[in-house]
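Complex shown without one protein chain; remaining protein chains in place.
Up next is subunit A:
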């Protein structure tokens, strides 16, 4: 009996201990224990969203995202054999040996997390890790670190922008970051510690990453490359400060190429010669367009019935206006030119005389409708609206200069779109560089889907102006025979403008030479506009920018299979 009682007492004591423990676990603080249980062997992984590609008009990637890894060292485990490991890693990953060594030894005391290399291609990283483990090293880990690659290097780099370590730092990458970036996801599960194998039937959550949407541009990669090369060659040959060129589809306003020189390699933005090269000068720098703007004045005059191509003008050697004397680029006595001759020979005096039929308000109104003085809003960062004095505030002297393209400033795409208006039978198509639609970081919707069309001058006025512009490339009458494309009717206009020095606010003696035109002249398909800033070798729009125009136009016509129209060349007289 006694033994039985002692037994009962013992059992009761043990059970009461259990009971007390049960109350402690369940009653006092159940959550913390549950959390501890969950944390034991819980794995939490950030699923990195893949950044959307930036594509050209044919779907060829201009910017591409590929899986990458960062190689991380735990110095507590690697410091002992750091030199050997650093040698292995530096050979495999082509990183600097001493940088790898410092990382493996720990940059600070007690550090447990050091980057050895970042943005290593996934395959290389896993191969390296396997080699490291095979050699018996510990403390090297991999983590996801996507790589942004620009397969064509500097092609369209000024538009694309580039990526910093963790964030986009310029161009489309930054402007359309919201669309491109995507949203990271997260997965949690229970795993057997360290091996990464999921324990089945245990709690696990998965919030899938939402990859970034690709951004399709209207750029044609090969054409963009060609444009950049031809432009770079000219900029270098004439020792110019910079240059820009645009190729535009006349009918749709799509920008097929927008080249900036000097440029940079988007894969290595830190190696750029100057930080100014990183953006798009074509969009952010203003300059005075010079004589190319004469065609806008002429088209406006014809549209307003204030002039016609065969209209006769007596052009004096120089023209005294209120504050200064206006001269021409070539010395001449009293000559008799038609309006076509004024355009073909690029006479400032003739243009001023013709524009006398306009009040400043009328001229500025036309120029505004051609798109000058307001942003094109194509989605390129830092675009300048240019400067166009309102007509009410414009003096007649300023108006005289505006008529031949001085005293107003533009950006390259603005000017190209204005010339394109004449090519497109007088209808201005707003230019676009994004295919479809996209929303910029300023909340502006841009793209071909929101492109607008607006009639600026009548079809007759545009055709008449185009006929006059054909004379510019005429070997006998024109100033830019080298802008001719063999076999095609080409219409164009040269420009040689004085450049304003920003510091003194005066003309510094250097020039911006340009050429804008389209082909085939009687059924335009492409508009090309080229500007070369501050060439150190003597030359005007016809001799410097003309050949660039010819080369690019010849290439784009062949590339898009545009046959010569076989139309009759312009027979407008230039003199009378």
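Criterion: a residue touches a chain if its C-beta (ideal position, glycine included) is under 8 Å from a C-beta of that chain, and two chains touch if they have at least 3 such contacts; residues count from 1.
Definition applied: contacts and distances are computed from a predicted model.
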{"item": "Undepicted complex member, UniProt protein name, chosen from \"Putative membrane protein\", \"Zinc/manganese transport system permease protein\", \"Xanthine dehydrogenase family protein\" or \"Cell division protein FtsL\"", "value": "\"Cell division protein FtsL\""}
{"item": "Residue among A:41, A:153 or A:185 that touches the chain left out of view", "value": "A:153"}
{"item": "Listed residues A:198, A:251, A:455 or A:525, member touching the removed chain", "value": "A:198"}
{"item": "Per the touch definition above, residue among A:81, A:210, A:229 or A:251 touching the missing chain", "value": "A:229"}
{"item": "Touch criterion as defined above, residue of A:42, A:66, A:304 or A:319 at the omitted chain", "value": "A:66"}
{"item": "Residues of subunit A (touch criterion as defined above) contacting the omitted chain", "value": "60-61, 64, 66-67, 121-123, 126, 149, 151-153, 155, 196-201, 221-222, 225-226, 229-230, 232-233, 236, 485-488, 550-551, 554-555, 557-558, 561, 563-564, 566"}
